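For reference, the structure discussed in these notes is given below.
Right, chain A next:
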Amino acid sequence: MAPITTVHYLVVAAALFILGVIGVLTRRNVVIVLMSIELILNAVNLNLVAFSRLYGVQGQVFSIFVITDAAAEAAVGLGILIAFFRNKETVNVDEVDLMKW
Partner candidate 1 sequence: MAPVATTFFFYFLSGLAVLGGILVITRKNPVHSALALILTLLAVAGLYLMLYAPFVAGVQIILYVGGIMVLFLFVIMLVNLDKSAKEDQFNKQWLVGMVAAAALLGLFMAVYLKGKYLFPIQEAKLPEQSNVQEVAVSLYGNYMFAFEIASLLLLVAIIGAVVMAKKRI
Partner candidate 2 sequence: MLDYIKSYLDMNATPGQAGNVFWATVYIFVVFGGVSVAVMAMNWLERKALAHFQIRLGPMRVGPHGLLQPIADALKLLTKEDIIPSEADKFVFWIAPLIILCASFTVYIVIPFGPTHAITDLNIGILFMLGVSSLSVLGVVMAGWASNSHYPLIGALRSSAQMVSYEVAMGLAVVSAILMTSLNKTGTGTLSMIGIVQAQQAQQTWFLFKFFPLGFIAFGVFAIAMVAETNRAPFDLPEAESELTAGFHTEYSGLRWSLFMLGEYAAMIAVSSIAVTLWLGGWMRPFPNALAGETWDLVFSLFPGFTFLALAVFCFIGVARMPKHPYFRIQTIGLAGFGAVLALIGLILFAPPVRDRIFDIYWFCIKVAGFMYLYIWYRATFPRYRFDQLMKVGWKVLLPIAVGVLILTAVMGVIF
């Protein structure tokens, strides 16, 4: 088999990214949409780390920032989800049709 190069990692990252995009665009459940976003962020991280093999450690530093961002996003997203669920008893994105309640 051919040695594993950066391109291989990029392909995996692209696959994860596409899966994440499909999840975000097609699923109704907010929780799964949030998880798909995590998938996308992971794909990005994998790209960053793969490139850090070529260009130095900055990629890894950026991936740490992305993980921080993911934590913040998950916290706020799930907070919104709870607030939403409390009011509408549902977690489906297409039922989020009010700007305020």
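Keep in mind how these were chosen: all candidates are chains of the complex that A comes from, given by their letters.
The working rule: a residue touches a chain if its C-beta (ideal position, glycine included) is under 8 Å from a C-beta of that chain, and two chains touch if they have at least 3 such contacts; residues count from 1.
This one's a predicted model, so the numbers in the text were calculated from it and none came from an experiment.
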Chain A: touching candidate in this complex (1 or 2): 1
Candidate 1 contact footprint on chain A (complex, rising order): 1, 3-12, 14-29, 31-32, 34-36, 38-39, 42, 45-46, 49-58, 60-61, 63-65, 67-76, 78-83, 85-86, 90-94
